[in-house]
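Can you read through this structure? Questions will come right after.
In this view, the complex is presented without one of its protein chains, the others remaining in place.
Moving on, here comes chain A:
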């Protein structure tokens, strides 16, 4: 690794003087003295070790483990490097080297994080010095594998606002003008009897009886029947979401399902209902072998089927893995663009976006659409929520976006627990996949192309992603509503929106211009998509990071950081790189 970089200029008066001073004053500091523990957070263990920083080389320091986080602080007197990693972020922890392995700093721990970085710690080889540390991290990073509760259930945090009240399904449907003479609210799923991965309140065609719904459910994978996600106020065209039909090898048909889709088509006089199958054509065909499939031409006469060629969760996972390889710890220098191309990450982003554009365009021209993939909880959620973001300016507001996530992702059962693996030690689980991250990346691409159209800023998106993993809030826990209800998540945990809505100013886009009724079509072309550097490469100190606005603007705030940290951990996460930066030594020349 390169030796400590030299700051070219005098240190910033805002950020670093305070932390440097702090480090000098509290050299023999109290545990976590500069970071207030969260209510409910408890110390577990601490240890002197060496952090093998990929950017600044080996750094002596002390690591503190609580039941929520791993906190490292270097003991370097000149300047301080800190790491503040929620344990939920850890996907894998391994021992590296053995008691007999040679070489300096070859014995220690290697931690793989879910947020695009790896942490290496070296310890003394004598006396199994890493054993207890490894054990505690392993236990508290993967509590579910040890029969322990997630930290969200231990947290005692209190906020001004209760984020669980952000989304009320009835209010949202009412906002869309529902129910009306064509669409009704159905409580058929109030006990999760129709479909255990759907929410309790569903909007279905007025003409379809509860009995119809039950019969349709038999023909849709996991009983995820077509239900309304969004309705166009003026032309009454709708976005319906569902799972694949159970056609199977034999090409089964179901009259009820066919009739049900026709009712949807008739609701606003659409001549041909468009069914968007998010998968590539071949995948859809292959699904017939496992009992799934797609809507055939002859069975659904008044529908046209369009495949959107978006690949499955496994492809996306591998793509992100390749991306990580070229950005962490070092950014591929010589052939950056072709390396980026070979990850296909941006290409997948493009396909998702262009799929959503097609959906939005269809709907805004007055045609109702049905969107599905295989089970209707990954690609379908991406497509419906992105097209709703394009069509409806409400979802581009601060609160509206929270509603969108609550509704399309959390409510309709995106399998967060399986995709993220909260508290689960099985890092190689084939169900894990960065589908939600990919969606947020698409949103970010839109914010880049329409900088005044979104009320929230990049920091907001990064905060959401950080807490996707942190397990500090209940928002993204578990796979669906019914499970969440079983665990009583709303009562026992705090919502992420409580944190965010209690200090909104740092998440706001100052350039936001309220407008309505414009459909935003981003350009889904490689020529206009960009890698989200501030997220994927944020740990690299050679990338200039933007400070959250308030930090940048008020020097005073940095002095109150311990207090404010409990208020926004986004800061801890997003800013961990800054203490990093403090490590730079002035070289006298």
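Please note the rule applied: contacts are C-beta pairs under 8 Å (C-beta built on N, C-alpha and C of every residue); 3 or more make two chains touch, one makes a residue touch a chain; residues count from 1.
In the analysis below, contacts and distances are computed from a predicted model.
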item	value
Protein name (UniProt record) of the chain left out of view, among "POP1 homolog, ribonuclease P/MRP subunit", "DNA-directed RNA polymerase core subunit rpc40", "Glutathione S-transferase omega" or "Myotubularin related protein 11"	"Myotubularin related protein 11"
Hidden-chain contact residue, picked from the options A:216, A:453 or A:499	A:453
Residue in contact with the excluded chain [from A:116, A:306 or A:483]	A:306
Absent-chain contact - pick from A:88, A:292 or A:541	A:541
Contacting the left-out chain in the complete assembly, out of A:145, A:190 or A:525	A:525
Candidates A:193, A:429 or A:515 - the one touching the absent chain	A:515
Contact footprint on chain A, counting only the chain that is left out	2, 5-16, 306, 309, 331-333, 335-338, 340-341, 346-347, 350-351, 354, 357-358, 361-362, 364-365, 448-453, 457, 504-506, 508-515, 517-521, 523-528, 530-531, 533, 537, 540-547, 549-550, 552-553, 577-578, 580-582, 584, 587-589
